[in-house]
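Missing here: one protein chain of the complex. Every other protein chain is in place.
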Amino acid sequence: MTNEELKIKLTELNPAATFEEGGEWLNLFIDAADLLSFTKTIKENSELYFDYLFCLTCVDWKTHLTMVYHFSSTKHRHNIVVKVKLDRTNPEIETLSFLWRTAEFHEREVYELFGVKFLNHPDLRRLILTDDFEGWPLRKDFEDPINMIKL
Amino acid sequence: MISLEKIATLIDGWLHQHFNDVITLLIECVLVGVGAIALFALLGLGLVWMERKVAALMQIRMGPNRVGPKGIFQTSADTLKLIMKEGLTPDGADKLLFNLAPVLVIIVAMLILAPIAFAKNFQIWDINIGVLYVSAVSSMSVIGILMAGWSSGNKYALLGAMRSGAQIVSYELSAGISVLTIVVLTGSLQISEIVQSQQTGWWIFKGHIPAIIAFVIFIIAATAETNRAPFDLAEAESELTAGFHTEYSGMKFALFFLAEYINIFIVCAIGATLFLGGWMPLHIGNVQAFNHAMDYIPSSIWFLGKTLFLIFVIMWFRWTFPRLRVDQLLNLEWKYLLPISLVNLLVMTVIAILGWHL
Amino acid sequence: MFRQTEIINQPSTIPPSKEEGEYLTINVGPQHPATHGVLHLVITLSGETIINIEPHLGYIHRSIEKMCESLSYRQFIYVTSRMDYLSSHINNHACALVVEKGLQVEVPQRAQYIRVIMDELTRIASHSLWWGAMAMDLGAFTPFFHAFREREAINEIMEETCGARLTMNYMVPGGVMVDLHPNFQQKTKALIQAYYNRLDEWDELVTGNIIFQNRMKGVGMLSAENAISYGCTGPVARGSGVSCDVRKIYPYEIYNQLQFDEILETGCDSLARYNVRLKEIRQSLKIVEQLIDNIPEGEFQAKTKAVLKLPKGEFYQRVETARGELGVYIVSEGGTTPYRIKFRSPGFSNLSALNHMVKGSKIGDLIAAMGTLDLVIPDIDR
Partner (left out) sequence: MFIKNYIKEVFGAVKSLWTGMRMTGYYFTHKKEVITEQYPDNRATLQLAERFRGEVVMPHDENNQHACTGCSACEIACPNATIKIINKFDILPDGKKKKAIDKFVYHLELCTMCGLCVEACPTSAIKMANTFEHSVYDRRQLTKTLNQPGSKIREGVE
């Protein structure tokens, strides 16, 4: 499906979604509460069939965090980007690890680098850093006077 | 012509002239002990060097070439280094067993040296159950390995030791049975008689196909018993880091290392004795000129040559094959080697009864 | 902000131990011969059978994503050589492509050809190294040296043209850094011829070996659905029959003009993944063969501004590295440095499938399965 077709179809599924123009792929913002049901639909809908979550990350916009999910379909070969805005002080979102197993590791990485708490995650522990590490390193306000050298 | 037999007789004669029987025996025991240890050291150094050279050439490398000509003193230098190193004993280890294990392994290796015929009439102890003695004693080395693995207090070592236990116990069977096929032919367990029986031809030539099959099975089982690749599951470098000797260092590690090579030498010597005629020279039918020429080569050279050839084959295996998995290892033994060697033994018995081998 | 202790759950995957001492926990790594780096796996064993595997990462995490946030669009490319150091060309390529996408730069034909040739040579080198390491994991040491001999020839070609053997930094936004060395074509042609013979040798030495076949067959099963679900890409997914070659599906540069096959195997086991990689070497050789005589004359680098500024927006580029799909996601605020950069590395996702693949099998199988994942730890840790 082309981006336009996808847009029509996705609007049907989730009227609350807002679209962002300009990118290579269709970008849509949805509400954090809708994420699980929405992604479940787009995974199981045979026309969309987004069965492949190929990138899961987070961006710190200083005022808020944005979770970015890149979905692709191995059957139809179309891609979308789903974004969810999160509160910066207490970011919480449903985990997708039951729909896409790859999300388990990616969410652990996002958790420890951005501090996003994934609800119902089967094993939300730190993956890279030590257990007693403080702070969320990939956030923009992270400071580490010892290990970060400003050039 | 100087032969080992003559030297031995000379020494024996000289001692008898000067001392009474008891002292002679004592002195001879000491001499044999010293000789065995010296042989050990030499074999260890030589075989390690040989292994490294064989491996290097197969791996398109040069191998040791810095210490001495062609690097022959490299292993001596390594030994020196190992002696200088601290022999650590981990805190969690069972101290007594941990230190005892390498000694036990090396003692077992030393014991098997007794009945081996190195040259014509040159043998430490020509016991009349020689073959039985060898298979009985060689299975004791597993105790040393289990001891090392268990007492280290290391999980890798424990896993390696357990693997080694299962492996050696099961491969004893097919090794024993393939030895038995030759015993059936000769009708004797005594090493010197087995060698004598091959005067007209080595068993591998005149024993028909069953002897060849027995030989192949023996080589495979011998490789497994010495924990060599492709059966080096007890060490399994990429799985268990170093297996049962993970925690050993310095000279204690060197003892394990040495024992491995001594064991290879011994199983290959047994193989050479049983199948390739021990120190018997190669004779072809009635070609007298050829047979005389062969007779001219000293018997000790024949023995060593055959043994080294078998050692080379085992090294060749090691540097060619990947390692088996633990269940495949046991499958190979129980599903292939053991049934084949049992059938083989049966066929061989029939041959022996019918007298086709003479 | 919430406290960490609240969210450290017990991992649900470990079954409750029946008695004390029922299971054996072993640390494989961070220093271990089979992990090819500083991967740390905590394995729960019952005898020799694996109950659970838990990777602990981060031993060489250099926070490349954070570093890139302070590097300019020309500078950040060199860092990516240090992620998956065995396919550094392809990493650099991905970064160059994403910057070009943002800048809307047209890359000269010659540069595209050179880039693709370099990519494929890198892939061959990487698969060669993997082949040797795989055989070594299974206990055969000799293939390792043979693989290194072959790889060395490629490294020498790289060294002559790019000036480095491993961390090339040869791709720049707009093309490549320097033109090909005069000897390049001749040497590469000689290499291709030699390589076909070498591959036959490899088959004799390892592939046909009965021990090897038995070690690989039916080990580390990963079904197609699970491969997709775990986000596996590259030879790992293709060994399970999932068509995922970025070069075919989302072609970049001149891949859509080339004749090559996407290798698919349906065995789903380690042997299938092994076969995929060996066949891919042949495909890569075929690609290089097609290109090497037809490199067009012209510029090797497009004219770009001294200071690059990407427009505000988000750019994503995926390429096929030797290990799978590498995605570079750049969020730009219009400045000279990326606002946020994310590398979606193939090894990270492939590693996550390891636990699923080897649960219930023996330790030896873990090594065989992990070997076919072709993990490069800096790629996982970034």
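Labels A, B and C are assigned to the chains in the order they are written; within every chain, residues are numbered from 1.
Throughout what follows, a contact is a pair of C-beta atoms (placed from the backbone, for glycine too) under 8 Å apart; a residue touches a chain by one contact, two chains touch by 3 or more.
The shown structure was predicted, so the numbers you read here are calculated from the model rather than taken from an experiment.
**Student:** Would you indicate which residue among C:206, C:330 or C:358 is in contact with the undisplayed chain?
**Tutor:** C:206
**Student:** Looking at the whole complex, which of C:59, C:78 or C:250 touches the chain that is not displayed?
**Tutor:** That would be C:78, which touches the missing chain.
**Student:** From the list B:4, B:45, B:58 or B:222, pick the residue that touches the absent chain.
**Tutor:** B:58
**Student:** Given the contact definition stated above, which residue among B:152, B:320 or B:344 touches the chain not shown here?
**Tutor:** With B:152, B:320 or B:344 as choices, the missing chain is touched by B:320.
**Student:** Pick out the residues on chain C that sit against the missing chain.
**Tutor:** The missing chain touches chain C at positions 71, 74-76, 78-79, 142, 149, 152, 156, 159-164, 167, 169, 172, 177-178, 181, 201, 204-206, 208-211, 213, 306.
**Student:** Could you pull out which residues of chain B are in touch with the chain that's been left out?
**Tutor:** Against the left-out chain, chain B lists 54, 56-62, 316-317, 319-321, 336, 340.
Here, only the chains that are shown with their structure count from here on.
**Student:** Between chain A and chain B, what is the separation of their C-alpha centroids in Å?
**Tutor:** Roughly 63 Å, centre to centre.
**Student:** For chain B versus chain C, what separation do you get between their C-alpha means, in angstrom?
**Tutor:** A distance of 45 Å separates the two centres.
**Student:** Provide the residue numbers of chain A that touch chain C in the complex, in ascending order.
**Tutor:** Touching chain C from chain A are residues 22-25, 27, 51-55, 57, 59-60, 68, 70, 74, 77, 81, 89-90, 100-102, 104-106, 109, 111, 115, 117, 121-131, 137-138, 150-151.
**Student:** Which positions of chain B touch chain C when the two form their complex?
**Tutor:** On the chain B side, the touching residues are 55, 58-61, 155-156, 159, 163, 229-230, 232, 236-241, 319-328.
**Student:** Under the stated contact criterion, what part of chain C meets chain A in this complex?
**Tutor:** 1-2, 4, 7-9, 11-13, 55-58, 61, 63, 65-66, 70, 101, 226, 228-231, 233, 242-244, 249-250, 313-316, 318, 325, 327, 329, 331, 339-340, 342, 344, 348-349, 351-353, 356, 381
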